[in-house]
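Got a structure for you, written out below as structure tokens; questions coming shortly.
Removed from the display is one protein chain of the complex; every other protein chain stays in position.
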Amino acid sequence: MPGNCFLESAIIVQTREVAESTYITGLKSRLIAPLVTPGQFLMVSFPETSDPLLPRAFSVCDATADTLSLFYVAVGRGTRRISKLKPGESLVLNGPLGKGFPEMRSAQKIWAAVGGSGAALIPILARAASKTSADIHFYYGARTGKQLVGFDEAANLEYATDDGSKGFRGNVVQLLIEKMKNGMPDLLFGCGPTPMLISMQKEFGARVPTYLSVETPMACGMGLCQGCPVRKAGKKDYYLACKDGPVFRSNEIEFEADL
Amino acid sequence: MPGNCFLESAIIVQTREVAESTYITGLKSRLIAPLVTPGQFLMVSFPETSDPLLPRAFSVCDATADTLSLFYVAVGRGTRRISKLKPGESLVLNGPLGKGFPEMRSAQKIWAAVGGSGAALIPILARAASKTSADIHFYYGARTGKQLVGFDEAANLEYATDDGSKGFRGNVVQLLIEKMKNGMPDLLFGCGPTPMLISMQKEFGARVPTYLSVETPMACGMGLCQGCPVRKAGKKDYYLACKDGPVFRSNEIEFEADL
Amino acid sequence: MTPDLRVRIGELELKNPIMTASGTCGYGDELSDYFDISILGAVVSKSLTLKPKIGNEPPRVAEVACGMLNSIGLANIGVQAFINEKMPKLNKLGALIIVNIAAKRVEDYVALSEALAGNASIRGLELNLSCPNVKEGGIEFGTDVRTLSTIVKRVRKVFPRALVVKLTPNVTRISEFAKAAEAEGADGVTVANTYVGMAVDVYSREPRIHTVTGGLSGPAIKPLTMAKVFEVSKAVRIPIIASGGIFVWQDVVEYMIAGATAVEIGTALFTKPDAPAGFLKSMGEYLSHENVSAVSELIGSLRAKLENVPHLKRG
Partner (left out) sequence: MTPDLRVRIGELELKNPIMTASGTCGYGDELSDYFDISILGAVVSKSLTLKPKIGNEPPRVAEVACGMLNSIGLANIGVQAFINEKMPKLNKLGALIIVNIAAKRVEDYVALSEALAGNASIRGLELNLSCPNVKEGGIEFGTDVRTLSTIVKRVRKVFPRALVVKLTPNVTRISEFAKAAEAEGADGVTVANTYVGMAVDVYSREPRIHTVTGGLSGPAIKPLTMAKVFEVSKAVRIPIIASGGIFVWQDVVEYMIAGATAVEIGTALFTKPDAPAGFLKSMGEYLSHENVSAVSELIGSLRAKLENVPHLKRG
């Protein structure tokens, strides 16, 4: 799709620490921001150094006409580095990349389960749902309440924590199981740690149209390197997470056995 | 000399641009600053990255009880990086390293010729001279006036510029030749680009006790790597710039032929 | 005066020395999102095999200091799908195409070359010899001079256009392999593929890529491949295509000074897919600044006394 992806040097507007080692960084982006759909991602790279060398993948947390934001947990050198950049400094963005969640239609009942850095998708999904008048509910899980980030953008949001310190006691899949006793959504979205996705696939894959955003190591994010295979369900073949995903219909994929 | 060198994480106090891509950075240094003598240097390294990998050598520009400063020209990745650090950020210093200029005695008449980043030595030499009541004169050369940095510390300072835009028209060696017509110093110091040192050695080495501060690539600065050879005069042998120098008596060394 | 950027690999004239490296540019068309790929000297395809290959299990890539490890396992759509589906697209985009092929048997190299010889818009062939030779107990084709000679000799008979042999760097003396390729009529050699490397996760104690070892690419390998390009340049007269760790335009110039006629950009594309366009611009400025009227004047122009080189004395 020539002309649909861009390399853009984007200026940092601000960075906020929103929970323990969790940040939201807003950037000016004239080229990429207007094109992003929920679930698409960017590859973010660092000018002036070869170490870290490879770009890092981030879902777009929110996007308007000329700004976008990243929501991330500072787990390693790349994310720590981004979190320390000052307003006015710049990062190179490549995107929007990949295929996001299916378009939401008016009055469609959508449940989105998120966990960890998957919470990045709450604002952009909420915005897209309100635009098409879809009825989206978020279920947001974490180990403990302190890790949960408040998002004003989401009207309907329930929490699940392993220790019960906020919302439902248990994980987000257990919460969804409870909720489904009183009715099913039209679509189920999942974005979070791989064990959560595996468990969603097992529990709901056969019952609800379920879409999962997968995370794999990625070197390029553009289909150049073949580094990001995701097993096709029932076939001896792979998708590429970066081009065919990162969002897949749950019944199209298999997770690796040893995960 | 166990206990005479230190690795110290030093906090940046401030950085000033003093001429085109020329900076002075002041750092808090409790361990190293009190020990430095004029002509000694530090190896400066960067926490949190392997690229740049090796520490960079810098003469100490000035040192008091608990602060020291570096004077440098931003020529590459290391120096550019240092120039951009904000107050409060830190650098790792290793020093004081090497042998500096000979101690100055009361009433001794000393001429110091400096050029390029060699001007770093003006403040520290001026301070040491005033402490021992030595009579030091600086001769400071550059291509053009714009590259010259003003140092309040030096009472007696004359300029030489290739284009005559400030002070004597010609290079600093030509200026010294002129000056010597009216009398000789007791000691001559030189610190600057290698061609300037070579020319000082040729012109004055046999006439005045001359000490030159040489620059060679250095990987360690501590005598660990043998990476910094300086040819011994008249012998098939080398000194190490970092341990035996960087300041040598002019008649002890030979410069490489192809420089 | 704009400098002349043209270089030659055998009878093939490239408009400039900048190519993309096999396996790092998809099938070429993916890059056209970011720049006009017709400005390149050539686009080199992913290694193609006779049948499609799904490749290795994940993880296939891992970052290390100034480099990355990969073990893709030659995942590719196969030679027929490439000819049918990708060639028309690439032709339309105006790219000069060199196809890279890989196989586990000598016969398969020949069959692949025959399949590609008929398509005139495939302007050159690059032989990837880094695969394990199934007949010889898994020894890499590229680490055995005899097998390399056999493959080049047989492919040379069936492929009439530019034939380039991509050498593995994982050998004691790469120039012996280059000489063998030259002797059998190759038009050029690519120096070099990736280096065998490995990384471990200290908490899980598992290797960071599924196959335990993988190929190291990126800036980390540039000095190594530079030494190999120099070594090969003293051993053969055919052109050398340098591949290894090119991340800034200076790297292109360094390789040419050391003896390369052209270069391939690989891992750098992952961070900067439009890097080749920037390199072309900066190279032009460098040549003008240095008063060099043709880029070919750079080739092998290193100013050095050869008697100082211990590495060459060995040979």
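Here the chain labels run A, B and C in written order, and each chain numbers its own residues starting at 1.
Just so we're on the same page, a residue touches a chain if its C-beta (ideal position, glycine included) is under 8 Å from a C-beta of that chain, and two chains touch if they have at least 3 such contacts.
As the structure is a prediction and not an experimental result, all values here were calculated from the model.
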| item | value |
| --- | --- |
| Sole residue of C:160, C:223 or C:278 that reaches the chain not shown, by the stated touch rule | C:223 |
| Touch with the omitted chain, as defined above, among C:7, C:253 or C:280 | C:253 |
| Listed residues A:51, A:158, A:215 or A:244, member touching the removed chain | A:51 |
| For chain B, the residues touching the chain missing from this view | 1-5, 7, 45, 50-55, 92, 94, 216-229, 236-238, 256 |
| Contact footprint on chain C, counting only the chain that is left out | 64-67, 69, 71, 132, 137-140, 143, 170-172, 195-200, 202-207, 210-213, 216, 219-224, 226-227, 230, 245, 247, 250, 253-254, 257-258, 286, 290, 301-304, 306, 308-314 |
| Residues in chain A touching the chain absent from view | 50-51 |
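The rule is short, and it goes like this: only the chains that are shown with their structure count from here on.
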| item | value |
| --- | --- |
| Selected pair, greater C-beta contact count between A-C and B-C | A-C |
| Mean-CA-position distance for chain B and chain A (Å) | 54 |
| Centroid spacing, where centroids are CA-atom means, of chain B and chain C in whole angstrom | 46 |
| Centre-of-Cα separation between chain C and chain A, whole angstrom | 36 |
| Shared interface positions of chain C, touching two or more other chains | 65-66 |
| Residues within chain B bordering two or more other chains | 50-51 |
